[in-house]
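Structure first, commentary second.
Showing just some of the chains, left in place.
Per-chain residue numbering starts at 1, and chain names A and B are given in the order in which the chains are listed.
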Amino acid sequence: MFRNQYDTDVTTWSPQGRLFQVEYAMEAVKQGSACVGLCSRTHAVLAAVNKPASELSSYQRKVFRVAEHAGVALAGLTADGRVLSRFLRNECINHSFVYEAPLPISRLALKLADKAQVCTQRSWKRPYGVGLLVAGLDESGAHLYYNCPSGNYFEYQAFAIGSRSQAAKTFLERRFQGYKDYTPEQLIKDALSAIKETLQGEKLSSSNCTVAIVGRKDDGTIEPFEMIGAARIQELIDSMEVAEEAPEEAPAEASSMQEEERGSEDAAAPMDI
Amino acid sequence: MFRNQYDTDVTTWSPQGRLFQVEYAMEAVKQGSACVGLCSRTHAVLAAVNKPASELSSYQRKVFRVAEHAGVALAGLTADGRVLSRFLRNECINHSFVYEAPLPISRLALKLADKAQVCTQRSWKRPYGVGLLVAGLDESGAHLYYNCPSGNYFEYQAFAIGSRSQAAKTFLERRFQGYKDYTPEQLIKDALSAIKETLQGEKLSSSNCTVAIVGRKDDGTIEPFEMIGAARIQELIDSMEVAEEAPEEAPAEASSMQEEERGSEDAAAPMDI
């Protein structure tokens, strides 16, 4: 692929009206380990693959709480994501302090997008190299947003980002119409199934994934954003495996997909696993 | 197409007196999904295609309210457009606060153009990559302006920008002489027809377009800028389809046009759909 002199500076337009540096930064999102998000009317779930850098290390956290009513999952440069998470945390605290009410999720995603946009227009910075799934609860119910390095953001019912996320997206597309009315448990199970799609044959267990949930109970009280315990996750995984004995052709489809993705896999950035 | 060293820096003139970087930024406008604007003496209508990033996501909003009497529709980098919309919102609020009167639409377009011009003359920024249709109402009636990345702006009776907007412009050119005296409903119908021209065979429905209107009623009271409800839009689309059974040759013309635009379509920037 030949690309000429328009792709080394974020302030340089190509003759076709593209900002290559911003597009390249979006490639970084595809290099990170996968994460997924789903939401029903009352609950939002985030899940991420736990991929330790080596046998000796713990995994790097990819799911962060930013307030009682909201959290993020990220794929891409974790260091950039950490900086943005802290930014969101501050915005939530400030809003609470001033208005004595939680920051609506759409506003949260907007503030994040505006922060990302700034880095796409100045010559002395680079665009952030991280995509964030922002999930949370506000007066209008549960919401899920995807914020990308270009400063754009989209509301989703369910979405997956990161390495091998295509398989998870295919899974979610088949089922997302019903999500509006799912129970929290159903959401978590589908999140686990979507994560499993990205693992390429590796076995899903409570140790290689993180799941978090936020929502509102039937009585209207808020269930704060929190990670689900490993025991509970393993229990759900076990129950899913029992149920999964019939469908045999799905893995075949998935493995063909795995193959076509292996090319980009080889070029994976070592700094962001 | 060979272009030499004059096109990588916004502060560099070409020997022919052109600023290539500004022209390239204007290409970005053509990459965005289409939007159209029309205005009569008393009403202005904005309409945009809703194009979701994927099956799972909602579409990104392209039409924004900036004040009670004005709104914008945008094509190009949505992130840049969002920043400019907020700028306009602040200008409207400040003007109202100081003068206790709404900011005239010509002044609004001028302020936007001046903000864009600054980015075409400094080495450490890039020109904005977004075109805006500014529609609104002031004492002299309804107005429609098109602000482009170069810092220029033009008043229009009707206009379309973005990907495949040529078909819509052709449609509008055939009919714009009468717009001065159109009723709001007629404006909306023509906006929908123009949007339909850009869809390339895709079916127009209330879910893949947004329409907004602002105007003054016969009794002189203002109808604030607001999005038209989906039900009302679908109703209008249905009524239009009934009426549209006769003309058969227009689609043929449109499809030939679609073909000649497909080249630039292939190069569409993925970050801005």
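Keep in mind that, in the parts below, a residue touches a chain if its C-beta (ideal position, glycine included) is under 8 Å from a C-beta of that chain, and two chains touch if they have at least 3 such contacts.
The structure displayed is predicted, hence computed values, not measured ones.
Here 2 identical chains are displayed in place, and the whole complex they belong to in this file is assembled from 7 copies in total.
In this section, only the chains that are shown with their structure count from here on.
When subunit A is fitted to subunit B on its Cα atoms, the angle of the rotation, on a 0 to 180 scale and to the nearest 5, is 50 degrees. Work out the mean CA point of subunit A and of subunit B, and you get 32 Å between them. Subunit B meets subunit A in the complex at residues 1, 3, 7-10, 20-21, 24-31, 52-58, 60, 76-80, 82-83, 86, 119, 123-127, 129, 264, 267, 269-272. Residues 5-6, 9-19, 22-23, 26, 110, 113-114, 116-117, 120-124, 146, 148, 150-159, 169, 172-173, 176 of subunit A are the ones touching subunit B in the complex.
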